[in-house]
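Only one protein chain is missing from this complex, and each of the others stays in its spot.
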Amino acid sequence: MLSYSLKRLGLAVAIVSVAMLLLFAMIYLIPGDPAAVALGPRATEAMREALRIKMGLDQPVWIQFWNFFINAWQGDLGNEVLSNRPVAKVVMEQLPSTLALIVGGMAWSIALGIPLGCWTAVKRGGMADRIVGVFSVAVIAVPSFVVAIYALLIFSVSLRWLPAIGAGEPGDIGDQLVHLILPSLAVGLGWVGYIARMVRASMLEVLEAPHIRTARAFGLPDRQITYRYALTIAILPTVTLLGVGIGQMLSSAVFAEIVFARPGVGKLVYDAILTRNYPLVTGAVLVTTVLFILINLIADLVVGYLDPRVRSRL
Amino acid sequence: MNVLGIRNLNVTFGTEGGPLRALRNVSFDVPRHRIVGVVGESGCGKSTLINAILGLLADNGQVESGQILFEERDLTQMDSLEMQAMRGSRISTVFQDPMGALNPVISVGKQMLHIQYRSDLGRTEKNARSVEMLRRVRIPDPKSALSRYPHEFSGGMKQRIAIAMAMMMEPVLLIADEPTTALDATLEVATIELLQELQAQIGCSVLFISHHLGVIAELCDDVVVMYAGEVVERGTTRQIFHDPLHPYTERLLRCDPAGQSTRTRHLPTIPGEIPDLRDPPKGCIFADRCDRRETICETAPPEVEMGGHRACCHRVKP
Partner (left out) sequence: MFGVVLVLLMIGGAVFADLLVAAEPNRISPRDRFQGPSLAHLMGTDQLGRDLFSRVLHGGRIALSVALISIAASLVIGVVLGLIAGYGPRWLDNLMILLFDAIKSFPTVMLALALVTLFGPSLTAVMVVVVLVNVPGYARIIRTQTLALKSAQFVTAAQSMGAGTARVLRAHVLPNVIGPLLILASMDIPVVIAIEAGMSFLGLGVRPPTPSWGAILNDGFTAIRDTPWIAIAGGLPIILTTLGFTFLGETLRDVFDPRLKARG
């Protein structure tokens, strides 16, 4: 287990490093002089030159990269242009709101997806199975920002059931949860379909397994066979994919935050692009990428923990 | 006194090519405290028979007619909850594949605990009972075995654990579905002896399914020979092995490698294939492959009985 974890960790570190390299290449290739952008049009050439030296832009590329690399690993992502605050700090302030959105999306997709998948596997071939099948494909296909806009249109503008904008009063958990319902649904709806399909497929496979026949032959109740003996195995491939799912939800969160005017990393990046606050853009992209890699790592380790067969091989 | 009595059992599967009559007029008994072997080639209906008894036929399978009398009650008339109450407590099963028969993500102790869900004992007593059963099937260090997972045991040990689970509720009838086929020869002997020992201790009857004639001869009191979904001959082990009446039984005995008296280059086989059960022949089911076929064989043969030894063949005269 330990050596497996270390190996996965090493791979994750390597991938983060390559991602940093790619991101650095991107910043480096951005046309225009970052110092000029930062100082605005009225700065003198001398001021620009001073800032260039301060930012290390006069150094050779590889030294620039090395500094970026070392600083990034130490959590120093530079300062943002507008208020000169540390990028890492600004991003971290917005992260909890985005994480709440993703956890909400996860909650929707798990709470609806697993029962739907399980139910349709047990009742395979029936009317409900077919309806849920079409529903799953549909919610996977439709992009989250369309779901977000239509949800806003239906539940906030027309029916006026749920609030349209903001994240709710700070400190008022109930209000915040109410504000979370629609955005998290927009983020998680597609994955309801994914999880339902995946759980259904692996449930069908597991229900055919010899050990399920054994469990039936020992007279165990159907409920226990379905949920304890089959679902615990059928859920494993889904857990691995939840890592990927969270990555997609990070993407969807950008749209949900903009549509529902919620604070968060997605809104932060979007606003940073509009104000040409490049260090903030790259910093936020790097943070979310590391987060995504970390989540995938955790998902793999969780599967290793849940499946005793994998656990012993590690 | 019979524990199990199968009476004219017919089982049909709905398939794309029409109804498949997997079992036709199957009748035999499993008397109390006896071990009855069912022997036949693959595809003869052995698995269907087990599933029919357990009430676990696939969705497209159906008992058309006949009775499965277990302790005087007809299992075919029971609803699924009544059947569930029978399985695991009164009728228990050991399956062929020890590798896949146990749930891979639930510890052995938990699985044994679940099987005892109908018992009133407390958790500690149930675990003690599990340890006791594991000790009886000679699992080393049975206490720590409870917290281990199936993949941590060898194939032979897994099969012994499966036997312990099957015997745990002291069933009246144990169905053993080729329990030794997946094991190598030395383990096979040990497993047979273990089954015999436990059967004597618990005093249950055993329905032992196998295509291995040597094991059947060793273990069983009575033998049922099945071919293509029909019982072609049944009797005591001695009757079947020393005085086979049906041509199919004769051929089967001749094909057994262990029964070869002289050295040959070629093992004898039975030429031909099992008939299509969606359209079985009108007369004797074995006629196509029988080397003593006569014109009369195109009509259905009667069952002839001689001192408890029965066979379905025109050539057998009482």
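In this document, chain identifiers A and B correspond to the written order of the chains, with residue numbering beginning at 1 in each.
As a working rule, a contact is a pair of C-beta atoms (placed from the backbone, for glycine too) under 8 Å apart; a residue touches a chain by one contact, two chains touch by 3 or more.
As the structure is a prediction and not an experimental result, all values here were calculated from the model.
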Chain not shown, its touching partners among those shown: A
Which of A:149, A:181, A:209 or A:239 contacts the chain that the document leaves out: A:149
Contact set of chain A toward the excluded chain (per top definition): 11, 14-16, 18-19, 21-23, 26, 29-30, 137-138, 140-143, 145-146, 149-150, 152-153, 157-158, 197, 201, 247-248, 250-252, 254-255, 258-259, 266, 269-270, 273, 276, 278, 281-282, 284-285, 288-289, 292-293, 296
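Going forward, only the chains that are shown with their structure count from here on.
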Separation of mean Cα positions, chain B and chain A [Å, integer]: 53
Touching residues on chain A, where the partner in the complex is chain B: 209-211, 213-222, 224, 228-229, 232-233, 306-309, 312
Touching residues (chain side chain B, partner chain A) in the complex: 54, 56, 84-89, 92-93, 95, 97, 100-107, 114-115, 117-118, 149, 151-152, 162, 165-166
